[in-house]
Each structure stands twice: as structure tokens, then as C-alpha cells.
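A single protein chain has been omitted; all remaining protein chains appear in their positions.
To keep things simple, chains are lettered A, B and C as they appear, and every chain counts its residues starting from 1.
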Amino acid sequence: MRVSRHWRNKLFRYRLVGWRCVSCGAFHYSKPLVCKRCGSREFREVELPKTGKLLAYTMVKIAPKDFKDKAPYLVGLVELDDGTKILGQLTDFTKEELKEGARVEAVLRKIREDGENGIIEYGFKFRPEIHHPP
Amino acid sequence: MRVSRHWRNKLFRYRLVGWRCVSCGAFHYSKPLVCKRCGSREFREVELPKTGKLLAYTMVKIAPKDFKDKAPYLVGLVELDDGTKILGQLTDFTKEELKEGARVEAVLRKIREDGENGIIEYGFKFRPEIHHPP
Amino acid sequence: MGKVYVAGVGLTKIGEHWDKGLEQLMVEAALKALDDSGLSRVNSIYVGNMAGEFLQEQAHLGAIIAEDLGMVGTPAYRVEAANASGAAAIHAGALEIASGRADAVLVIGGEKLSDGLIEEVSSALLMGERQEYEGFMGADFYSINALLYKLYMRRYEVKDDLIAVFPMLSHKHAKGVAHAQYPFEVSLEKILSSPYISEPLRRFEVSGVGDGAAAIVLIGEELKSKIKTPKTELYISSATDFMTPFEREDPLRFQSLGVAVNKVLDEAKVDRGDVDLIEVHDATSIMAAISLESSGFAEPGESGRLAMRGEFDLGGRLPYNTFGGLKARGNPFGATGVYQVAELHLQLTGRAGKNQVDSPRVGMAQSLGGVGATAIVTLLKAV
Partner (left out) sequence: MGKVYVAGVGLTKIGEHWDKGLEQLMVEAALKALDDSGLSRVNSIYVGNMAGEFLQEQAHLGAIIAEDLGMVGTPAYRVEAANASGAAAIHAGALEIASGRADAVLVIGGEKLSDGLIEEVSSALLMGERQEYEGFMGADFYSINALLYKLYMRRYEVKDDLIAVFPMLSHKHAKGVAHAQYPFEVSLEKILSSPYISEPLRRFEVSGVGDGAAAIVLIGEELKSKIKTPKTELYISSATDFMTPFEREDPLRFQSLGVAVNKVLDEAKVDRGDVDLIEVHDATSIMAAISLESSGFAEPGESGRLAMRGEFDLGGRLPYNTFGGLKARGNPFGATGVYQVAELHLQLTGRAGKNQVDSPRVGMAQSLGGVGATAIVTLLKAV
């Protein structure tokens, strides 16, 4: 696989940047030609909020081959503070912190390596929100 | 990939053993349920002759991924002494020996390695016929 | 639009066929179906297969199978819609009959998962989701199901036993079925004490890894009057939905399935209440529950209770997965949709042996691609 495949979506994967339909508000992680929800063709680039809450989570035990060495790992459904729902891996959670409703924040982490071609792919994962001093 | 895929055809790959249609004579490298040529369902196991002549050959320069490290290599269309035509790699040929019509014989050689899973696949290749003492 | 009939079916036993390749399994099923129909030639061949390009690195299965069947020359393609590939192949074949261009079509679904390592099979399944989204996250098929499972339990305030009842039921019906991968019963206790594959989804709530092929022969009006073999009439409809359940209006509803079910009932002029038996896509326990509810055969959150009450037993109101469904008969991805329809055909022609449902007239098979992004629904009527 060539690096371009990862590179095309790197704005989303690194910074949660995507496109929101001006007409219906649907979020698209990759630049769309038409809105998947309403068919409109007008979009604005948005950077999603980096914090939200965990709606549900689970643990992957038998992983797909690209994640074989990473299993077991946690996957969660997160509702970001603007209401957008996205999937993502969870990281840095203690057993106590891991519960539905927990506040989370996105951080940049290594997602996988393509062993044969030496490509390392980074992207966001969610960790428990850390209350940074104001 | 599991080793069973290679194992299923090993009689053909190691010893040129296959099945010949009793009705029309068509050769099948893998045990058929019906004859590809005439639809008959009766076969007998045959071991093809190990010698024949080279009808045409070419050199593969940009190989498929499983053969990437082997390129360039020679591929030939061979007519065995019983008239069966099969494809196979050529090996041990000098430039002088490499010509259409050359007598060839099948030998067992390493065909490819599945790097990820460590499976080494062997099978026949054709080399110039060596006239063994009678 | 011409009518379409099923005139023959063929099934291989599902399991790990170390000694047979994908092509051989498909040929075996196809020859059985042809023998069952009494035909030796067809106008076209449609092959349903999901993962052959990934696990066997083999495309072009249409021409390959035509050759291996001794039918060189016959037009042949492959149709793919993830786990609904088999049903999609039936759809394409049925359209050719309906167009009047063909009078006999052979549809073969096949998959050979045991050629892959366990993580490769997981990757193959993940190809039915978006690689650039779920795939990048490592959010595999089972973890998405697990998230739905949690949302379901929370919304409807039910425990896992009301979901795990579905694999129990499939195993009950698979008992002694010759072509089933797991032809034995499994108690609810055993299911609920099996290890998590992705919490709360347990190992005994998901279909296993198996190889298999199934085939059916479709014919048109003209041949129908000429051949004597038992026949059923076929209707088929299809719809899609958002790929990711969490982008749908309601993640706990397969809208694609609801739409396709309504379309096929409409076309066949049949009421939901007239359906005598149903094949549900229980790739996971939770998908079975959501399927029954999305297609109007149970109220939201109620399917488990109906199952507990025996409504989906072989002798119940709506017999369910009468040969074991994906869970117990087995789920060789691209073959599964063809197994379902072949099994309905056996039921409606009174050839279901000890699993025979009492004189059914109408059967429905639901096939899903991904987590419901594709739904293809077949309805068979006794003739």
C-alpha cells in the first residue's frame, strides 16, 4: 500500500478536521462532492471539538490483521461536544475511568504500522479528559 | 494464507500427477468433478511424462508480489511427450540452450516463499533435458 | 416482467474443508442443484462471493466456475455485496429470468474462509465496512455489533439472555442437520458463559469460520411447464442504508431491511402475517434481534421475549432459521444468502426432513451486508 491512501485523510485523522454540509449539518470525514444525507453540494471545513463523552465502549479481542499485535484494545462510540458521533480507539484508561458517560479528549497516537512497507499511521484516539488549568 | 492451499495441489506440483478424462482425454491438474471439456464425470489419475519440448518462452521482468525477489525469471509453454501442454518456469538454462524446440525435463525446485507465514512452496520447473545413461 | 421460479438446490456441508478449494466447493453445490433440477445446461451463471480476492487472491470466478462445471462458453459473472453477496447473485440471476433473456440461470454462492488465518478472516469481514473509517480505527465487525448490543440493552432495559436466546434457537434447529457446521444444541447457560469476543458479545453469539457453497437453479415461465421437479416462486428486493450504524436515524433499526421487506411483500402481494417461516441474518445475536424488529416481525425491544415464549420455534408462530441459520448451519460469507433461499425451497417443497415446518406456503430470507448497509430480502411462495 502506498502512503497516499493514509495521507488523503490525514486532516481528519490528525486534527478531526472534516466537512459539514451547509444545508443539513451532516459531518463528512473526507471531502465530499455531495452530502450523503441531503444531496446538497455546499460544505464548510470544520474542526470538530476535541472533547466529548463516551456513549459506549467495547474491547476487540480478535483483531483484523493490521491490528493483530495491538489486541486486545478498546473501541468507543463518542459524542463530541458539538453532538457529532464518531468511533475511535480508547487509550490510557484505567478500569475505574472506563464507564459510559465518561468525559474524553482526543489525542494523537500511533494507530498501526504497515509492516511490509514501513509506513506508520498516526491518528486520534480518545483518553480520559484531563482538566487543564485555565 | 494457510499451508492447505498449497498442499491440495501438491501431487501436481511435485510430481505432475493429475486426472485425465476417460472420455475426451482432457488433463486436469486438480481433481475435477466434471470434465471441463466434455462434461464427463469419469477420470483416471495420471502421472504426466517429465520430459517434453519447449514451444515458446519469455522472461518476466516486473513480477507479481510473490515473485518480486525472483524477477527476472523465465516462463515457458511446454509440450510434454504425451502431447499435454503446460506452463512452467524454466531454470538452469544457458543462453545457448534457450530456444524454441529445446528438449526439457521437469525438476523439483523452490517456487516461492510466503514471507509473512514462513511457508515455502516447492514445485516443478523445466530445465534442459540431461541425457541420463540408460 | 416475467415470473421467476426456483427449480433446484444444492448444498455442501459447511466446515473446514482442508482438502477442497473454493472452486471445488462451488462446483459440488452447482452439480447438486443441476441434478435436483434435472437440467444440464443454463443460459447464465452468477457467482456470489465476498472474500475470494482477499483470501485466495482470486478474481474472475465467473469464468473459472463455468470452466470447472464443463460449461465453457456460458456467460458468467461474480456479484458482490459483502455478506449479502449470495443474495445479490440471486437478485441478478432473477432479473435475467424476469427480463425474458434467459430461461434458466444457475446461481452459486461460495466462500472458503479456512484458507485464511483468524486475523485474515476478521480483516475479510471488515472489508464490508469502510476501510478508511472503521478499518483505520480497527473497529471490526464484532466491536460495532458489541456497541449496538450495549445500546440495545440500555434502551430496552433488557439483559443479555434476551439476545443470546437467538443463537440458542439456531442451534436447536440445526440439531442433526446434515449440511450444518454445528449440528447440535447449545444451552443458554453455555452461551452466556462463553468468553467475550467483544464485550458484551460472546463467542457463542457469533457465527464461526466455515467453508461452504450453495447453489440454486432459477427458471422462467416457459421451462416451468416443461420440467417436473418441485418448484417455488421467487420474489426479491433490496435496499441500502448508511454504512455506519451510528450515522443512521436510529442505530438500532435496519432501515434497509424494513424497506426491502415491505417492497418484497408488496410485490408478492403477501401480508406480513402470511409469512410461514423466516431465515434471519444472525451473523451475531444482536443482528438477529434487530432484524426481526426492523422488519416488523416483533415490536422494538420485544424480539427476545417472543423467542423465549417459543414463537420462533419450529412449531411456533413464525419458525426461525429452521436449519440453524448463520450461527449453527454456518456462515460462509458469500454463500450464506444462497443457503437461506435453498433451505426455504426445501421447506416449501416439503423436503425438509425432520426440520419440516407444517405445510408452509410462504417463506422469507433476509440477507445483510455489513451491519445492515445492504439488505436483500427473498420471498418464496409454494406453487
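FYI, a contact is a pair of C-beta atoms (placed from the backbone, for glycine too) under 8 Å apart; a residue touches a chain by one contact, two chains touch by 3 or more.
Just so we're clear, the structure is a prediction, and the values are computed from it rather than from any experiment.
J.: With touch defined as in the header, list the contact partners of the absent chain among those displayed.
T.: A, B, C
J.: Among A:R5, A:K85 or A:R127, which residue is in contact with the omitted chain in the full complex?
T.: Here the residue in touch with the unshown chain is A:R5.
J.: Have a look at C:G21, C:P167 or C:P200 and name the one touching the chain we're not showing.
T.: C:G21
J.: When the complex is taken as a whole, what residues of subunit B touch the one chain not shown?
T.: Contacting residues on subunit B, toward the hidden partner: 5, 9, 13, 29-30, 36, 55-68, 70, 73, 75, 77, 85, 87-89, 100, 111-112, 121, 123.
J.: Against the chain that's been left off, what residues of subunit A make contact? List them.
T.: The list for subunit A reads 1-2, 4-5, 7-8, 30-40, 117.
J.: Spell out, residue by residue, where the missing chain touches subunit C.
T.: Listed in rising order, the touching residues are 1-2, 21, 50-51, 53-54, 56-64, 66-67, 72-82, 88, 91-92, 95-96, 98-101, 123, 126-132, 135, 237-243, 255-256, 259, 369-370, 373-374.
As a convention for this text, only the chains that are shown with their structure count from here on.
J.: Hey, how far is the Cα centre of subunit A from the one of subunit C, in Å?
T.: 32
J.: I'd like to verify one number: the distance from the centre of subunit A to the centre of subunit B, where each centre is the average of its C-alpha atoms, in whole angstrom.
T.: For subunit A versus subunit B, the centre distance works out to 50 Å.
J.: Using the average of all C-alpha atoms in each chain as its centre, how far is it in Å between subunit B and subunit C?
T.: Taking the mean C-alpha position of each chain, the two centres sit 39 Å apart.
J.: Would you pick out the residues of subunit C that each touch at least 2 other chains?
T.: 117, 120
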